[in-house]
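Here we show just some of the chains, and they stay where they sit in the whole.
Each chain gets a letter, A and B, in the order it is written, and its residues are counted from 1.
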Amino acid sequence: MKTEKIYFGAAYYDEYMPVSRVEEDMRLMKEAGMNVIRVAESTWSTWEPRDGEFDFSSLHRMLRGAKKYGIDVIVGTPTYAIPPWLARKYPDILADTHAGPSKYGHRQNMDITHPGYRFHCERIIRALLEQVQEYDNVIGFQLDNETKPYDTCGPRAQALFKKWLMDKFGSVENLNQAFGLAYWSNCLGCWDDLPDVRGTINNSLAAEFEAFQRNLVTEFLLWQRAIVDEYRRPEQFVTHNFDYEWRDYSHALQPDADQFQAAEAVTVAGCDIYHPTAAYLTGAEISFGGDLARGLKHGQNFFVLETQAQGPVGRLPWPGQLRLQAFAHLANGANMVEYWHWHSIHNAIESHWKGVLSHDFTPGAVYQEVKTIGADFARIGSHLVNLKRHSEVAFVVSNRSLTGLKHSYAFAGPNYGDILRWLYDAFFRLNISVDIVDDSVRDFSAYKLVVTPGLYCTEDSLLEALREYVKKGGHLLSSFRSFFCDENVKIRTSCQPGGLTDVFGMTYDNFTVPVEVPGAREWMELLRPENAQTLRHYAHPAYQDYACVTHHRFGKGSAAYIGTMLEDRELERLLTELLPKMGIGVPEYRWPLIIKEGTNGQQKKVRYVLNYSAKENQYRAPENCRELLTDRKVRRGETLDIAPWGLAVLE
Amino acid sequence: MKTEKIYFGAAYYDEYMPVSRVEEDMRLMKEAGMNVIRVAESTWSTWEPRDGEFDFSSLHRMLRGAKKYGIDVIVGTPTYAIPPWLARKYPDILADTHAGPSKYGHRQNMDITHPGYRFHCERIIRALLEQVQEYDNVIGFQLDNETKPYDTCGPRAQALFKKWLMDKFGSVENLNQAFGLAYWSNCLGCWDDLPDVRGTINNSLAAEFEAFQRNLVTEFLLWQRAIVDEYRRPEQFVTHNFDYEWRDYSHALQPDADQFQAAEAVTVAGCDIYHPTAAYLTGAEISFGGDLARGLKHGQNFFVLETQAQGPVGRLPWPGQLRLQAFAHLANGANMVEYWHWHSIHNAIESHWKGVLSHDFTPGAVYQEVKTIGADFARIGSHLVNLKRHSEVAFVVSNRSLTGLKHSYAFAGPNYGDILRWLYDAFFRLNISVDIVDDSVRDFSAYKLVVTPGLYCTEDSLLEALREYVKKGGHLLSSFRSFFCDENVKIRTSCQPGGLTDVFGMTYDNFTVPVEVPGAREWMELLRPENAQTLRHYAHPAYQDYACVTHHRFGKGSAAYIGTMLEDRELERLLTELLPKMGIGVPEYRWPLIIKEGTNGQQKKVRYVLNYSAKENQYRAPENCRELLTDRKVRRGETLDIAPWGLAVLE
């Protein structure tokens, strides 16, 4: 979504405060150049302390305080954490999961299919939205927060799942055949035979249940959107805080929602991006999360609704890093950077996940650095907002593949997120811009190269689309495990790579785990080139007859295949050699110097030069331009010193 | 069991197939020299899709297809995996275990004492056996598959256990005394006081319950045998697929069944043998599994009903290994080698545990190597079948000891399987042939040496038998932890080694864990020789008064005792020095060259020379003979080059 300015701010919770500070906080924010807060999304029990009894005094305090200081507000619906009285009212409202029934206390533990939950959600949303009608500084709404199915699989969910299967397969015979339920005597004789899915050893059934669960997220957000639409003004946006696979930080594709599908519920994509910092800040998570968020609405600008200020213990940024991070978000196409959160919380599970201010509310070192960012955004934001990115490469991501790989029986082998990030990060380090699309896409003609990391489960129509794409001149780069199964996680009976042996000019039917095979990691497919060129061999006598990487001209394009998880440096070398043959130039600079380019709202080219390093690095300007932060002209060929954890923005 | 030929084949599942291929598969098998398949044992829901409704069309398709190509068939009863309708019919049919109630989906999760389960088992077995009466290529039957008690311990099992205890002990006073229940106030005042055994901290009670559970296996298989006997022709055999302690491969004695007892239910022993491969193939698991299977029916030839083709991920064999493995099974006395399984499965938990063919059904590298084995078996099988092995050494194994050690409270100490394999593998590497017997044996006179690895729990009568055996000239080699308890896991009050201090000429009352004691591992008993000779000391000042290994002449024989888990190489050195004093010669060749000898059906001596190494090795023929694979004469003293992962068979 295009916006008039860069939004810069933080989540704000007056209701968490042991003391009343709205006035003081808004003043400090204003001083730091902040212009937006997000409120209300977590605290239903404050807005409705008892069933049907509402108290929005704290909300009004925040909205009025913000208005006074010219700060805009995003209002979140508070439905992702239910109040105690609601849990008490419906003993079955908490999700029954693979790990058994959820307990009250945590957020995100309810059954989002529960009619009582839906009734009370709707009532609190309507009550809340009525309250905020009067405020012109409310610029938009956030639906719920990081919505998931919370692994709901109690009787209600299983009944819905049975219906889902009946609709999809029609008869148990079709289901038995599609999922191979004959194995270990799991064939259904009738629909009532469908067992509790939690015990299944059939990966197709398990994966289908997760697809069903993910669909609940889309359905739930669309339902909230419809309610919000009754209240919002046309200029108010609707967003959602999409978060990613969590490994103590935002790592890869979210397993529990089909975000590309769910994004239909919003007018602008929002996301969480949390990442390692201090010695471990690489920029890869910021880049990945941004590319993915930008992809959700097909290249439109997005919001970073949450990112870290001080963050959890051990994530305190080093001097300069906070600035670097903020600009890096813009470089990916973000129009908003919001910290989670303003002040640090004095109680409960996230009290050590610290905000811009520490618990003592003094404007400390982090606040001071935030202030410089705010000042810069205010000064040069009009050159940065609405950045349009251009990529020649598309990464295809797939929740079906993620789930399919998860449930594949293997003593070894990397999971989906590992494979995705292994390939993505190499492109990142090589400064090759990529878009991220999902596996529903059939028209890849906008891209020179399509990359499929671990695209394990595919519909036939996607195989066909890729064949046509290559035939017409496109290039395809696929990793091991791609195309192995159909969309039901049934392994294909055709020769591997599933149905595309002509395209790759190669086939294989054996795979194993590398042991003392130099450069190979985790998994290796023993490729047998037919017409393909072998780019790499496995350096081990037992595997001397096989290829490790192949490349094949097919139609007007070409297709390459990587049979193992090459060591990172080796993968970079391979790409540097291979990509030019696929029409993709490999830039001169490499990580830790990261270059991101785009076109700004004034149709000028903007280039970010980000130094992810504790050492100064040099960058030679490729053309005459202006460095925006220092507001000075730079001549073509001039060398810029990029400070440790520093950056330049060239227009 | 003696057979007319070597059986070579695979488990076959038409019912798992996404496409119909019986004809093509049987042709490919025939071409590969295969002559047997096993069918039907896993797929009750195919044979009886709804309660009382049978469909054996797929079975007939396989039987007819096999018959057409001259392939024999083993028919398995399909009772180890229940259909969904049966789980739905009896909500309590799934076993309630230490980990709580089982869920439907997995195989081997039912309560085998459940009357409803038994009723339906009997009905499907009878229905199945009637179907196969007409086929003369059905050569035998497999009862169930890898039967276990599945940790059933719900109310029904606990009531049966109470009865078991009443029968064994007569009164609670006897039980209290035998198990030491006074400890922590666990004495029973009456039988109804018997608590749910799952909470017990009394290792005698816990071990007794496991003995009770193991007995359920024997009882269940005998019950199935009686049913099968009503249908089988005299020449049809009955077997069972006995599997071993599982550590991602077949490791040691099966903890959950008394296989020596349960083997009474079959006419020929069968087994699973899965093992590491590629760089990790040593042959030890094949040797151990074979020796154990041969022991189950007291030295008779046995069947390898399942072993790996491609196996699970990471077990793809290197070129030559599949051949080596197949012959190694015969060298242990197997008359059948069957792969699990023919084709690779396209769905569910074992889809990556691959068979002879991959998912694309093309005859790949593994099939090609299988073909060479089939051809060799066809050509020289008559020299290999019905091999009779001769061993001078008996290893005594004991489920009571396994369970007793498991429940012994210790912060440290190796478990039973570790100790067993530690000693067994040393004999294997030294090429000393052993038989495996169980702890019910009292007459050891057929052996020169009896070895007791970790024989922790023994009846007094076994101690007495061993004393008499040594007195009359036998030799006894015992490891640490042997003889510590009686059969109820009550630690003996007599001096250790329990009641045999005169035989060993040694005693001890202290033990600990070695810390920086060179050569000692895991556990150390501080031996105090009385009349015994000290063969090894502990090299540590704190333990200088104690022996580590002792040897003692007693009567006409001798007894040695090893107080710690010596490093492997040190154990080999010790045995090389000690065994000759016990009448056992130590051969010239060592692992990786493994020599196995026996007498074939034609009463000729057959010697397998197996090279478990990626390097060529040399073997000097000890006598004039014929190398069967190459069909050429070999003169005494002639040196044979044994290829990497290769072998020779000398007759």
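To be clear about the criterion, contacts are C-beta pairs under 8 Å (C-beta built on N, C-alpha and C of every residue); 3 or more make two chains touch, one makes a residue touch a chain.
The model shown is predicted, which means the values in this text are computed figures rather than measured ones.
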{"item": "Homo-oligomer size of the whole complex, from 2 visible chains", "value": "3"}
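Here is the rule we use: only the chains that are shown with their structure count from here on.
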{"item": "CA centroid of chain A to CA centroid of chain B, Å", "value": "50"}
{"item": "Touching residues (chain side chain B, partner chain A) in the complex", "value": "13, 15-16, 18-19, 42-46, 49-51, 53, 78, 81-85, 87-88, 102-107, 109, 248, 278-280, 310, 312-316, 318-319, 344-353, 358-362, 364-366, 614"}
{"item": "Chain A residues within the chain B interface of the complex", "value": "177, 179-190, 192-196, 198-204, 408-413, 489-496, 509-513, 515-516, 541-542"}
